[in-house]
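Complex shown without one protein chain; remaining protein chains in place.
Note that the chains are named A and B in the order they appear, and that numbering of residues resets to 1 at the start of each chain.
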Amino acid sequence: MFEFLTTSGPALLFYLFALMAVAGAVCVVSMRNPMYGAIGLLVCFLSIAALFLLRHAEFVAVVQIFVYGGGIMVLFLFVIMLVNLHRLHETTMLGNYWRTAFVVSLALVAIFGFLFLKVEFGPSFEDPSKFVDALEPGMGNSEAVAWKLYREYLLPFEIASVFLLVAMVGAVVLGRRA
Amino acid sequence: MANYLPILVFILVAVLFLAASLIAARLLRDAGMGRTNREPYECGNEPETLALDHRFSIRYYLIAVLFVIFDVETVFLFPWAVMFDQLALFGFIEMMIFIAILVVGYIYVWKRGALNWA
Partner (left out) sequence: MIDPTEFWLLAPEIFLAVAAMLLLVAGSIGRGVRNRPAAAVALLSLVATALLVLWAYGKGGSSEAFLAGMFVLDSYALFLKLLLLIATGLTVTISGRFLEEGGYRPGEYYSLILFAATGMLFMVSGYSLLSIWISLELMALSSYILAGYFKRERKSNEAALKYFILGALSSGVLLYGISLLYGATGTVHVGELAARLGDLVSTGEQPILIAVGWLLLAIGLYFKVAAAPFHVWTPDVYVGAPTPVTAFLASASKIASFAILIRILFEALPALKADWQLITALVACISMIWGNLAALTQDNVKRMLAYSSIGHAGYILIGVLCASEEGLWAVLFYLLAYAFITLGAFGTVIILEQREYAGETYSDYAGLARRSPFLAASMLVFMVALTGIPPTGGFFGKFYLFAAAVEAGWIWVALVGVLTSAISLFFYFGIVVQMYLKPSEDTTPRPMPAVGLASTIAICAIVTVLLGLVPGPLVELAKASLIPLP
């Protein structure tokens, strides 16, 4: 029993969190009460963070919790607060588009399913801990990200801050009453 | 995987604490669940309207968006802080420029009165 857990533990954990992520996503689109949908979204975000952790992508996992689990969730809750929910209850969910939506999403699932079944990923994909030592031995994931981001990707990083500034301007320009 | 043991313990403690306090509350509290208990604020004041009955001011949304933007900004601060020593003066200046650009945004938001509630 213990041996089974140590050898296939990560795989089991992967399937557990993957299932939770999918269940959360299904909740988001199927729940009539938007609050339940929001909670489903949170479950989805957190499970994806766990999946990142399983791939030894600690930094991305933290970002996932920080930005999506924190910031984006707050945004969603504010939107739920802002719209008039009583009117929402009466509208049909997909309307006339459900067939198109169904076909398109089925096609997407087929394409990506095919992609991931057929593609041979490199050896590092089998052993994610190799990602960590890619740059310098002993360097963690966040350190590796920082090393790349603040040296090689320096100017794109500064452009990102201008981007955030424009986002702020947009929020004020469009959000304020004229 | 062993590195995650503290996190696992932490999660277990969190779950146990929640479960224990819920069970304790159930055991200790009065059996009757009156109307007052079901109100959002059990203070005896009647709520004026239901939360879903009227729309809120767009200002709330503005605040939420600004929150997300500064949230994303802190994400960039985190790896920088981890590697502060190795990135040296170069990294310090770089981050100061990053923050200066966002301070421009902050001044703009402030001066435009987006943070005033009245």
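Convention: a contact is a pair of C-beta atoms (placed from the backbone, for glycine too) under 8 Å apart; a residue touches a chain by one contact, two chains touch by 3 or more.
Since we're looking at a predicted model, the values are computed, not measured.
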- Message: Tell me which of A:32, A:99 or A:118 is the one touching the absent chain.
- Response: A:118
- Cross-chain touch to the chain not pictured, restricted to A:25, A:39 or A:169, is A:169
- Across the whole complex, the chain not displayed is touched by subunit A residues 111, 114-115, 118-121, 151-156, 159-160, 162-163, 165-167, 169-170, 172-174, 178
- Where does subunit B touch the missing chain, residue by residue? 101, 104, 107-108, 111-112
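Everything that follows uses one rule, which is that only the chains that are shown with their structure count from here on.
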- Item | Centre-of-Cα separation between subunit B and subunit A, whole angstrom | 18
- Please give the residue numbers of subunit B that touch subunit A in the complex, ascending. 1, 4, 51-56, 58-69, 71-76, 78-80, 82-83, 86-87, 90-91, 94-95, 97-98, 101-102, 104-106, 108-109, 112, 114
- Task: Can you check the complex and tell me which residues of subunit A touch subunit B?
- Result: 9-10, 53, 59, 62-63, 66-67, 70-72, 74-75, 78-79, 81-86, 140, 142-143, 145-147, 149-151, 154, 157-158, 160-162, 164-165, 167-169, 171-172, 175-177
